[in-house]
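See below for the structure under consideration.
One protein chain omitted, others in place.
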Amino acid sequence: MSSAATPDSDRRTDSLTLVEAVQDALYTEMTADENVVVLGEDVGENGGVFRATEALYEEFGGDRVVDTPLAESGIVGTAIGLALSGMRPVAEIQFMGFAYPAFDQIVSHASRLRSRSHGKYSAPIVIRAPYGGGIRAPEHHSESKEAFFVHEPGLKVVCPSTPADAKGLLIASVRDPDPVVFLEPKLLYRAFREDVPTGSYEVPLADAAIRREGEDISVYTWGAMTRPTLIAAENVAEEYGVEAEVVDLRTLSPLDVETIVDSFRKTGRAAVVHEAPKTAGLGAEIATTIQERAVCYQKAPIKRIAGFDTPMPLHALEDYYLPQAVRIQDGILETVDF
Amino acid sequence: MSSAATPDSDRRTDSLTLVEAVQDALYTEMTADENVVVLGEDVGENGGVFRATEALYEEFGGDRVVDTPLAESGIVGTAIGLALSGMRPVAEIQFMGFAYPAFDQIVSHASRLRSRSHGKYSAPIVIRAPYGGGIRAPEHHSESKEAFFVHEPGLKVVCPSTPADAKGLLIASVRDPDPVVFLEPKLLYRAFREDVPTGSYEVPLADAAIRREGEDISVYTWGAMTRPTLIAAENVAEEYGVEAEVVDLRTLSPLDVETIVDSFRKTGRAAVVHEAPKTAGLGAEIATTIQERAVCYQKAPIKRIAGFDTPMPLHALEDYYLPQAVRIQDGILETVDF
Amino acid sequence: MSTQNEADPHVSSESTQRDEPIRILDDDGNLLPNAEAPSLSDEQLVSMYEDLVLARQFDQRAISLQRQGRIATYAPMTGQEGSQVATSYALEEQDWLFPTYREHAAKYVHGMSLPSLLKPLCGLRDGYAIPDDVNVLPEYIPIATQVPQAMGMAWGHHLQDRADTAVLCHFGDGATSEGDFHEGLNFAGVFDVPAVFVCNNNQWAISVPRDQQTASDTIAQKAAAYGIEGVRVDGLDPLAVYEVTRCALSKAKNPTDDERRPTLIESVQYRYGAHTTADDPSVYREEDEAEAWRQKDPVDRLRNFLYGEGVLDETLEDEIDDRVDSQISEAISTVEAAEADPAHIFEHVYEELPDRLREQRDELNALREKYGEEAFSEVLE
Partner (left out) sequence: MSTQNEADPHVSSESTQRDEPIRILDDDGNLLPNAEAPSLSDEQLVSMYEDLVLARQFDQRAISLQRQGRIATYAPMTGQEGSQVATSYALEEQDWLFPTYREHAAKYVHGMSLPSLLKPLCGLRDGYAIPDDVNVLPEYIPIATQVPQAMGMAWGHHLQDRADTAVLCHFGDGATSEGDFHEGLNFAGVFDVPAVFVCNNNQWAISVPRDQQTASDTIAQKAAAYGIEGVRVDGLDPLAVYEVTRCALSKAKNPTDDERRPTLIESVQYRYGAHTTADDPSVYREEDEAEAWRQKDPVDRLRNFLYGEGVLDETLEDEIDDRVDSQISEAISTVEAAEADPAHIFEHVYEELPDRLREQRDELNALREKYGEEAFSEVLE
């Protein structure tokens, strides 16, 4: 179901970048709930390497905005323990590529504590991590492996593409009773500003958003790839009169199957755009879900426009690796012309 | 391309279980190549908790069959280093559920050393791990998350379902210049015996095997699920006259797309059977690959018969979790009747 | 033992050499010269003894249940129950316990029922649905992963000014090799949390002996790497373990100015039996290795001590044996009458059942309806 960010009574807005909206969400929830604590590498005085936790240390002090030693498994394990003591920890992993040392704590524990204990214990933690390429970062700094987390039952996985969503989704994630992996498109951290409600509000962890309506093809994407996808959609509309519906998934687990399938029933054609390697990426899950539920509507193969099945190259070549508007456009046309 | 195990000139065979075939492969390669070393927890005097390395310690000594301290990241990191020094390490992870502490070494290094160094360095290691459920094991001992490794470029992922394949695939894996995650279906470790060539031979890491021919539907599976799938195929043939083609993938990365798609072109219907949770599992990759390449042949939705999107339950319920013949049968009929 | 001033008089002078484990009882259960028994009442001492007896009987019964195929793989604790029981006696009710797959007795003493211990061994996860008034976590199977979590919970209590609550975290000698042990203890040192880390050094990690696990002389000395105190205790001396743990917990809650809260206790023990019922130790170690340790058996030692103190006699011993026996039998009956509901698979994965799980549950139910439960109990292989 498509749903825009829904501010509550407070109708004031600020013009924020995505990273400022993340900071605003943390500020808002830390103010509202003293059990919310932020921990991670360099999140304190330094305000995070991307400034996502800027000023929180000054505002809430070193007991609630905590620089940890350099150890990701320790960070996530600690967050689980904090949650068990009744707190609401928000752990930052500095880059998604550095979440792997914590993989065991995430997939063996955060995700399973509730089911293991038959509902007695749980791990309401948020693991924030900037993800994705395009900023000329060194090796390991451009990971986009959301499928790893989507494949693990018990986790929720969220990925905003706009400042207003970033705030509302992060607030919802902090309040969510289940562990959330919250992936922030660092390519969009400062890409643009948007009016973001000043007050507190949630964007539910359930609803995809239709960013552009169209009848010819459904294009599914999320996070940083939403922007080149929208550009491509405009291009094919202008140049070829092809109207693409762009669906921004926002929450990757659980998927909003209803919105995904409804859009496809309308268009009968689809493409999925993601940065992660194509093979066993989330594009496969979306394509398969669609054909499971709407194969009779299908007029063409569902196209995956994705990262190649290679490691992300060093930055001189990353623009070739990432799906660019031109690749997306080409994939849309191929699918529409099938 | 379907291909049976191809013994070389030596035509003698032994009747072996799958775990004995694994041991035989290790013995064979350690005899042939003194650079092959085996390392892991309890692989030495104890011969491995499943006896997969039995007698190797006695035969090759403590310098080539090495009990390590209890640390999986250390084990895989060490194996990478051994490979860099010119050796051919085969690392055992005691259960697949304990590979996660080593996830970073596997996905950030083993898989990327070759591309990072532009071909100068590489990590020709094998990481063996028993995987899957059905043996009333404790929590974490029944993991089947092959998709995690298939999604990482640079890795190969292999999963035998018969003793003869186990030997030939493992020998090929040890000789392979790239890192291989070798998943052993522990449910089948002692399930049956089979004639296994005594000599040295490879089953290529490229070819799926057609285990049963049929025209009505293609059923793709691997490892432990091959057996209930074959039972289900026999059942539907007998009871309903439905002829299922059963394709045992054997190598999960890279996939044998040709065999997969060729079979589908013949049948026009497909199901995928796996133990792993359905969402973002390998079933999605196979279904998507098929519709990308053969959508025009498709007569019904491709059915996923998979583990549920929950953690594996404790053993009293694991038979409900794992795809049983009855579920597979039902899925086949549903797809054929679509 | 230097965890607390008041502790010093209680322990034997033997322990002045840092590497020698602290002891209160000699091998036969006599108070060592210069050592003092902990201030436990006679009732507490006898009750501790009863729990030791229960632990040992439980172990034997569980092993035999496994042999009969009535429970799955079981990790025995004979030889280690003295340390388990004593560490839990040192806990206050509000303190939290992080156990592994082997700490059956530690869990029981800290409030878990016998049936709840057995249920997971029968594949029933509601044994881990621990009651609200019992501060125990479900057992940790992935080695050492509990260490950072225990640290985190202790830190949470600390941040919430719950100074009266400490966390006690168990793990084995093998666990000290894992990264999580290191990360958890390093955090504990940095954040100075009210936690006690107990390494049950039973000399073996399955088939790997202690000296192949690490080249450090003792495990206690690893504490130096984290700026916290390390202490070794004779893990077959229940009174010494009790006292050392009590002092460590008390320091965790209420340290003096120059003390740091966390302690790493190396409880020096021996695994008399197999690693689990699936293991055959004769493959990798000499049978007679156990003998020296059996000479210091914790149950015998405490019994002898209590006889010497005049608080235990044969009548009471028989009474205890009988009570323990029927308690265990009753627990087994309760558990064997329990059944698993396939719907449990889908419950508590998330707080709210997502659509896809609802669908999958319905799909399973439809198949059960259509084909009957038998279709799901076929052996897969």
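Here the chain labels run A, B and C in written order, and each chain numbers its own residues starting at 1.
Here is the rule we use: a residue touches a chain if its C-beta (ideal position, glycine included) is under 8 Å from a C-beta of that chain, and two chains touch if they have at least 3 such contacts.
From a predicted model like this one, the values you see are computed outputs, not experimental measurements.
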Sort by label and list the shown chains the missing chain touches.
A, B, C
Out of C:Cys169, C:Ile228, C:Val324 or C:Ile345, only one touches the absent chain, namely C:Ile228
Decide which residue listed in C:Arg70, C:Arg162 or C:Arg260 touches the omitted chain of the complex.
C:Arg260
Who touches the missing chain here, C:Pro99, C:Gly156 or C:Gly179?
C:Gly179
Kindly note down the residues of subunit B that lie in touch with the hidden chain.
37, 63-64, 68-69, 71, 73-74, 76-87, 89, 101, 104-105, 108-109, 114-122, 153-154, 156, 177-178, 254-255, 257-258
Residues in subunit A touching the chain absent from view
41-42, 44-47, 49, 67, 69-74, 97-98, 100-101, 134, 136-141, 187-188, 191-192, 224, 227-228, 278-279, 308-311, 313-322, 324-327, 330
If the hidden chain were put back, which residues of subunit C would touch it?
177-183, 186, 189-190, 192, 212-217, 221-222, 224-228, 260
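Operating definition for what follows: only the chains that are shown with their structure count from here on.
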Of all other chains, the one whose Cα centre sits farthest from subunit B:
C
Between subunit A and subunit B, what is the separation of their C-alpha centroids in Å?
32
What's the distance between the Cα centroids of subunit B and subunit C, rounded to whole Å?
36
Separation of the C-alpha centres, subunit A versus subunit C, in whole Å, is 41
Where subunit B touches two or more other chains at once, the residues are 73, 97, 100-101, 139-140, 279, 308-311
Quick check: what residues of subunit C touch more than one other chain, meaning two or more?
125, 142, 179-180, 344, 349, 356
